[in-house]
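This report concerns only the one structure given below.
One chain of protein is taken out of this complex; the other chains stay put.
The block that comes next holds chain A.
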Amino acid sequence: MHASLAGARSTGATARASGSSAQFLVIGAGGLGCPALLGLLAGGARRITIVDDDLVDLSNLPRQVLFSAADVGTHKVDAARHALLGRSRIEADASPAMAITTVRQRLVPEELDVILNELTTGASRPWVVLECSDSPALKFAVHDACLRARLRVVMGGVVGWHGQAMAIDPRQRDAACYRCLFEGPPPPELAPACASVGVAGPVAGAVGHAMATLAVSLANADAPHAPSPAGVCLHFDLLHGSVRRLAPKPRPNCVTCSTAVELHANTQAQDR
């Protein structure tokens, strides 16, 4: 399943090698972030930055699978880092060494441009952002900020037995962004809170892993002739055992796409 999701026929070894060259930024270390982080580790990621301001709560343990009872009350980013380093210890001699950076911060939309700029400036390797927060407004804001900063991003969400994971690459003009598909976030009164609708726990695991797979695949897309999942949204309806591939066309009047194009007109000319 991973091979087909990533559109790659690569063996495990080459897939791992490619995942290792990118820097992944995981926003939110909760129900989606935990499986996404495990997926990144399995995909060979060696450099990961995790952002979250929350503490591990006893109620998190069944679904936020990186945490154990001993972590209750500690910062999620620290517990996640510890768990990931523990799992990669067997590869301690591997090069490059595993580097996990943590940011204890609650992200707010107004500060995203500055934060993304601080984190990514000067890094020569490609960044891929995984949006694993639980706020619809923040999700859309992170998406837009990533496109302004010309960063690849994977969006994810879960509700009930349904989930979505979408890969976006602002350098690929022929691939849709998240707002080409959904123009705006649901207003709070119409967005079902997870607490009221609930989430089938394993759905978050499946979507988190799909996000990691798409992220590794996006990171690989720089290689000549490499397939890219950009513009593809996987829609999971796991009550019916269905995964649907939506590949919307870019919407000509998409504000986010056109803003990104304007901001980076010069960079894009250089790419060609």
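Basically, contacts are C-beta pairs under 8 Å (C-beta built on N, C-alpha and C of every residue); 3 or more make two chains touch, one makes a residue touch a chain; residues count from 1.
We adopt the following convention: contacts and distances are computed from a predicted model.
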Hey, which one's the missing chain according to UniProt: "CoB--CoM heterodisulfide reductase subunit C", "Branched-chain amino acid transport system ATP-binding protein", "Sulfur carrier protein CysO" or "L-lactate dehydrogenase complex protein LldG"? "Sulfur carrier protein CysO"
Among A:64, A:102 or A:256, which one is in touch with the chain left out? A:64
Touching the absent chain: which residues on chain A qualify? 28, 30-32, 54, 63-64, 132-136, 139-140, 156-164, 178, 181-186, 190-194, 197, 199, 204, 235, 239-240, 244, 246, 248-249, 251
